[in-house]
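Input: a single structure, listed below in structure tokens.
In this view, the complex is presented without one of its protein chains, the others remaining in place.
Take a look at chain A:
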Amino acid sequence: MVDDSSASPALAVRDLTKTFESRSGTVTALDRVSLTVPRGEIHGIVGRSGAGKSTLIRCLTGLERPTSGEVVVAGEDITVLRGDQLRAARRRFGVVYQHANLLDSRTAADNVALPLEIAGWEKARIDARVTELLDLVGLSDRARNHPGQLSGGQQQRVGIARALAADPEILLCDEPTSALDAATTGSILGLLRELRDRLGITVVIITHEPSVVREVCDAVTLLGDGAVIEQGRLGALISDPSNRLHRELIPLVEPAADGLTRLQVALGHPDATVGTIDGILALLRREGIESDVAAATVETIAGRRVGRLLVELADPSQVASAHKVLDGANLHPEVAA
């Protein structure tokens, strides 16, 4: 991964705003959204449906003109471009879609060739490039198959090869795994990570799936109601229990509402003096508080062990003192009734 902040970023979005006029008044789909993606980074844009993800991707690629703001790709603001210039700027993006959007009338190889035909490459060069790309995504033996003869995961691999064909600077993935099962999702995400590592390409992934962010993203932007709610490096965001993304990405199985008093603590915060479940239980025991784990989620994300833990106290009257002990260790305890 290249993290050279002195070089110009691959993608810079500045104060992007998009409003629509509707009968009931003005709807703000995007509200001063800004984000910067350095070269070679995998940046996740997450949010629920209606958060503005689709509008953002349409503005990024010039399919929709923003009301105000800039989208700077390789130093060029593409929001002001038209015609041939806009078409040329679009080739800086390779787009991967949720439903691959392959042409049924073409074989896998001819689908990968399409962007090159449009870019006006010569036949011999196209053939060589297509062979290379299908090899890159592991589908050399499927070159002559039509999309209908390929599985969902294979179609998405063809989609990725097609997106990479004309050497884009940014691979823009719009919900690339939302239509795939868990195992296939894993292999597609693995492929995206591998491509970034091998080609140094910048990847922007738009998704509503926390697992995608957990597995491949270096940095994240959380959108809500068209505005940026949280933004930053995944490692920093994930270990901060006050962060909205923390809860989105580390979901905790909620125990039954049985009236028992429990304390929720965060694992992996950089300031915490205790970083393991054992350590937390031992810390409480040392203070004369007997406890057990009611529920826990522990993951290694961005190289850091993070998680959430629900601690059940043997004696509910000790809640206050337990809270104090955990707070002293910077574990951000919360009473969960």
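Convention: a contact is a pair of C-beta atoms (placed from the backbone, for glycine too) under 8 Å apart; a residue touches a chain by one contact, two chains touch by 3 or more; residues count from 1.
Note that contacts and distances are computed from a predicted model.
Engineer: From the names "Carbamoyl phosphate synthase small chain", "Indolepyruvate ferredoxin oxidoreductase subunit alpha", "Metal ABC transporter permease" or "Sarcosine oxidase subunit delta", which one matches the UniProt record for the unseen chain?
Structural biologist: "Metal ABC transporter permease"
Engineer: Write down which of A:28, A:101 or A:261 is the residue touching the left-out chain.
Structural biologist: Among A:28, A:101 or A:261, only A:101 touches the chain that is not shown.
Engineer: Which residue from A:15, A:117, A:135 or A:292 sits in contact with the chain not drawn here?
Structural biologist: Within the whole complex, the residue contacting the unshown chain is A:117.
Engineer: Check the options A:146, A:233 or A:323 and report the residue that touches the missing chain.
Structural biologist: Hidden-chain contact among the options goes to A:146.
Engineer: List the chain A residues touching the unshown chain?
Structural biologist: Residues touching the hidden chain, for chain A, are 61, 63, 87-88, 90-91, 93, 95, 97, 99, 101-106, 114-115, 117-119, 146-148, 166.
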